[in-house]
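Removed from the display is one protein chain of the complex; every other protein chain stays in position.
Moving on, here comes chain A:
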Amino acid sequence: MIELTGFIALYIVMLTAFVGIEIISRVPVILHTPLMSGSNFVHGIVVVGAMVALGHAETTLGQVIGFIGVALGAGNAVGGYVVTERMLEMFKSSKGEKA
């Protein structure tokens, strides 16, 4: 694995934070709800971490907590995706173009 340590990690976090602010600042108000839901979906990536935690768990306690984590993370990702997609599906312009 590539190790993200010390200042390299800090630089990445700083630059990523600017990217996050930059891409949101141009979003029109009409898309705020889908956007919140969409960014909610994106942090569903936590499911990957929960999978790692469960995949390395050796004790029963670890397995139980890990199982809950993976189920919650999967719920975050799938639920977030489905509601966002459902909302965006409905947006269309008066020329009949679907989003």
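In this section, a contact is a pair of C-beta atoms (placed from the backbone, for glycine too) under 8 Å apart; a residue touches a chain by one contact, two chains touch by 3 or more; residues count from 1.
Just so we're on the same page, contacts and distances are computed from a predicted model.
One chain of the assembly is not displayed; among "Spermidine/putrescine import ATP-binding protein PotA", "Dipeptide transporter membrane component of ABC superfamily", "Heme/copper-type cytochrome/quinol oxidase subunit 3" or "NAD(P) transhydrogenase subunit beta", its UniProt protein name is "NAD(P) transhydrogenase subunit beta". Where chain A meets the missing chain, the touching residues are 1-4, 9, 12-13, 16-21, 23-57, 59, 61-63, 65-95, 97-99.
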